[in-house]
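Please read through the structure below; I'll follow up with questions.
A protein chain is absent from this complex, but the other protein chains hold their places.
After this line comes chain A, so read on.
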C-alpha cells in the first residue's frame, strides 16, 4: 500500500481529455453493477457511493489477506508529513497521489493523525478530505477509519471543511454511528448555517438509518448534495491504472461472474451475453409487506451470492442462498449449477428457460440472418452452454426448442461442432415426436453433406444414445413403473430408443452406399453399434437391436481388417447380451412384455451363420443370398466360396502372407491352402497376436474348435 504513482501534474492534465470518455464509461458500468443491490435508490448520485461503502464493509471479511506492497515506502505518510512545511508542496503532492492498487487503512489513519498536529493549513486539510473522498473506494478496509468517526464528526465545526467532511461521513456512516447527540449537533449546524445540501445529505442518511430520531422533514427533491470531489483525480486515476495494469481492477464480485466483457455494446440488450452475477434485486424484497429498506440492509438472513466461493459454503447456506437477479448468470458459475441441479423451484427453471431461449434466438447468427460478424461470440456462448450441460449431465429444454427453430435454417457448417453437441444433449423424449421437428431436418443435411459431416453426426447421435440410456437406466432404478398418459412405461421408452437406433441404421445404410463403403465412415457406424449391442448388459435395459443388413455385409466384406475386427467384437457382445437376456427369461419364467421376439434371435443367428461361413467354414451365404452363377463366372470368381475364410478373406490376406513368410522367409511363392490343421491354429494365434482382439473374442465364444477345417 501506499504504493503511489508519482506523476507530474502536467502529465495528468494532458491525459485528462483523452481518457475522459472511457473513464466515464468505466465508472458507470461499475455504478450500474452495484446499483442492483442498492436497496434505497432514492437519491441519484450519492447513493451509489454510500452503497459502495456498505459493500466494502461486507467485503472486509472475505478480503483479509492484506496487500502486497506494504514494503514500499508509505507515500501518503511522506505527503502528509509535508503538512508542516507549507501548503504549496503538499498540495502538489496530494494532487499527484494516485493509488495503483489499494490504499491501506493504516496509512490513512496515520495520515489523519498528522492532521491533528495543528501544523497544516486549512486549504491543505480541505484538499486532504477531498482526496480521501475521491480515493474512498480504494481503501482496503474501513473499520479502523470508522473508529475515527467521532474525530471526523467534530471537524464539522470548521466551516471550510464542513462540506467535505460531510461527504466523507456520508460515505462512512453506518447504522451504529447514528446517535442522538450527533443528530442534535447536525440540526444545530443546520440552524446556524441554513439549509446546506451537504448537511441535508447527512441528515437524510441519518433519517434513513434511524427514522425515529429525526422528525424534521427533509426535501425529497434535492438530488445532488455534493460537488464532485473526485474530479481532480478522476482522469489521473484512470490513466495510471491503465498504464500500470491494463484494465482497471473490477470489484471482487466480478471474479465470480463472467470474465469476458464484450467489447462492443452492440445492442442495448446485452453488453455481455451472459448476465453478471448479482444478488436478487431488492425491489422484490421491498415489495414484501412489513419489510422496510433498513430491515433489508441489516438482515443477515440470506447469503449473498458474491460471497459464495466454495462447495462447503454452498452446502452450509443452501437454504438461504440469495438467487441471482438474472438467472442466466448461473451458466458461468459451477456452484450455482449445482444448486440449479437440485432445486425444486419451478420458477427458477422457467426463468432460465426464458432467458436462454431468447438469448439463443437473438444471438444465433443464422436465425436472424443479419449479424454474421458476431460468429465468434455466438460460438463462445454455445461452448459455455455445452460446458454447463456436460457439467450437469443434462440438457436444457431451451436448447431443444432452439434446435427446433434453428435446425431447419442451419447450413450444417456454422458452429458445427457446438450445434451437434447440442443435439447430443437433447433430453430424452418420444422419438416419434422429435423426428419431424429435428431428425428429419438433420437427415436432409446428413445426406447432402461431406463424409466428415456424416461422421460428426453419427458421433453426436452416439452420444445422444448414450445420454438417453444413462437417463433411462438411472430412472428405472428410481421407480420401476411409471404411470402417466405420456409415454411413460418402460416399453414406451424402449420404443423411443429403438426408433432412434433404427433411424441411425437408415442413415448409416444409405451413407455407406453414398460413400462407397468408406472405411472411415464404417468406423463411425460401428462405433455407434458398439454402444447399441451392449444396452442389455451395460445399462440394464431390456433392449437388443441388431444392425441392418447393409451395415453387416459392408463390414463383413470390408477390405480393412480393423473393421472386420470391430464387427467381430460387436457380434461377440450381441451374443453375450442375448444369452444374458435368454437366461433371465428362463429364470423369471413369467412372460414379461420385454421378452425379445424370436425374430431378433433368428436375425442374430443368420448373421452368425454368415460370419462363420465367411471366416471359418468357407461356406458363405448358404441361405438368403442368391447370386446368379453366370454373373460370378463372368467376374472370374466362380470359386468364390473358397476365397472367404480367415486366410483368403480380403481383409486378412496380408496377414496370411506375412504369417507364411514368417514360417519360411526364403519362399518366393506361398501356398495359401497350406494353412490348415495345426497350422490353422498357429495362424489364429498369429492373428490374435497382431491385435485382432475382437476376432479372438468372437472365435472363442462362437466357434467350437471341433470344427477346425
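Methods note: a residue touches a chain if its C-beta (ideal position, glycine included) is under 8 Å from a C-beta of that chain, and two chains touch if they have at least 3 such contacts; residues count from 1.
Note that contacts and distances are computed from a predicted model.
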**OP:** Given the options "Adaptor related protein complex 3 subunit sigma 1", "Small ribosomal subunit protein mS31", "Centromere protein L" or "Longin domain-containing protein", say which is the protein name UniProt records for the missing chain.
**Re:** "Centromere protein L"
Original post:
Who touches the missing chain here, A:475, A:499 or A:560?
Top reply: A:475
Original post:
Among A:201, A:214 or A:327, which one is in touch with the chain left out?
Top reply: A:327
**OP:** Sort through A:311, A:413 or A:452 and give me the one touching the missing partner chain.
**Re:** A:311
Subject >> Contacting the left-out chain in the complete assembly, out of A:104, A:173 or A:278 >> reply: A:278
Subject >> On chain A, residues whose C-beta touches the chain left out of the figure >> reply: 20, 23-25, 27-29, 31-32, 35-36, 38, 41-45, 47-48, 222-224, 227-228, 231, 234, 256, 258-260, 268-269, 275, 278, 281, 283-284, 286-287, 311, 325-327, 332-334, 337-338, 341-342, 346-347, 349-351, 353-355, 357-359, 361-362, 384, 387-388, 390-394, 397, 400-401, 404-405, 427-429, 433, 436-437, 471, 474-475, 478-479, 482, 484-488
